[in-house]
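As you look at this complex, bear in mind that one protein chain is not there, while each of the others sits in place.
Moving on to chain A:
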Amino acid sequence: MKNIFKSSAVLLLTVTMILISACGNTDSGNKASSTNATGTEGATQTDKKITLGFAQVGAESGWRTANTKSIQDSAKAAGVDLKFSDAQQKQENQIKAIRSFIAQKVDVIAFSPVVESGWDTVLKEAKDAGIPVILTDRAVDSSDTSLYKSFLGSDFVEEGRRAGKWLLDEMKDHQGPVNIVELQGTTGSAPAIDRKKGFEEIIKNNPNLKIVKSQTGDFTRAKGKEVMEAFIKSAKAENTKMDVLYAHNDDMALGAIQALEEAGIKPGKDILIISMDGIKDAFQAMKDGKINLIVECNPLMGPQLMQIAQDVVAGKDVQKRILTNEGVFPQDTAEKELPNRQY
C-alpha cells in the first residue's frame, strides 16, 4: 500500500517536473535566441526578462538581512526574475538549491558560498548546463577558476588599508608617538585577519604609529566594552595615553565607546575612533561626534549584481574579481549619510 503511494507520488512529481522544465525549456529557448540576436543586432533585445537563481547563506546577521533585501529590491527594479533560496547556513541546502536552479534552466546563478570548499561538482554541473555562475560576498577555493564568471565582494585587506591611509593622513603633522589600540574580530576569521593585515601594512610607513594593545572583542558589543574597560585601566597604570582606537567592526566600537564614556574619556575627541562596516547605529554615533571614521563594508550589492548578471547574459566580458562599491566616511559626512543607511 505504502509502495503504491510512494510510486504514485514519484510519478506525480516527475510529471510536474517535466511540465515545469518543458515550460522552462521553451522560455529559455526563446531567451537563448534572443541573446544570440543581441549579439548580432545590438541592444534591441536587452530588455528581455532574465531569470536569476540566487542561493543565500541564511539570515544570520543584520548585515546579511540587508544583503538579501538589497538583492531582492534591485532585482525588482532591474526587471530581473529572481528565484531566491535561503540555505540556513548549510552547504547541502545550497547545493540542492543550485541543482534545482540548473533543472529550472535559469539564465544566471549567483550565490554566497557558506564555506569555501566542496563546490567543484555542482559548479561543473552548472558549467555543463551552460549556466554562468557569479559568486557574491564570499569566495570558493576551487582551483578551476573557469567554474565561475565573476566574484563580487568586499576586499577586507583593502578595507584595512583604507583605515590605515586615513590615519596616516590624519597624523602626518603629528609630533611624537601615536598609541593605537586595536579591537580585533573573532580570532582566525577572515575579516579579522585581513583588516589587521591591511591596516598594519599602511601604518608601518610612519614609525610614530604604534599598535600598543590588541585584543579580540569577538565582533560583539559586550566583549568590545569589556576589553576596552581593561585597556583603560591598564593604560592608566602604565601611564600611556591611548590616541586611536581601531575596531574591526562597528559593534565593538560602540561597546568601547560606552566604556570610554563611563571612564570619563570623550570618544572622538580624547581618542580618535576608526570603525568598520557602517551600520546605522555607528553613523548615529559618528553624527554625535563619537566616531571619527567609518570604513564601509557594503552589503548592498544588489544593483551591482544585477548589472553583472545582465552583462553575463548579454555575452559581455566581465571581470573575474569585482569589488563592491564601498565608501570611506569621515565625521563630517555623517549627518548627510545617516538617512541613507538601510541597515
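Going forward, contacts are C-beta pairs under 8 Å (C-beta built on N, C-alpha and C of every residue); 3 or more make two chains touch, one makes a residue touch a chain; residues count from 1.
The rule is short, and it goes like this: contacts and distances are computed from a predicted model.
According to UniProt, the chain absent from the figure is "ABC transporter permease", selected among "ABC transporter permease", "STAS domain-containing protein", "Transketolase" or "DNA helicase". Considering the full assembly, A:216 is the residue among A:216, A:275, A:304 or A:324 that touches the omitted chain. Which of A:170, A:281 or A:337 touches the hidden chain is settled by the complete complex: it is A:281. One of A:77, A:129 or A:263 touches the chain omitted from the figure, and that residue is A:263. Per the touch definition above, the residue from A:154, A:184, A:275 or A:298 contacting the chain not shown is A:184.
Here one chain is not drawn; of A:54, A:231, A:246 or A:283, the residue touching it is A:231.
Within the complete assembly, residues 59-62, 64-65, 184, 187, 213-216, 218-222, 225-227, 229-231, 233-234, 236-238, 251, 254-255, 258, 262-264, 281 of chain A touch the chain that is not shown.
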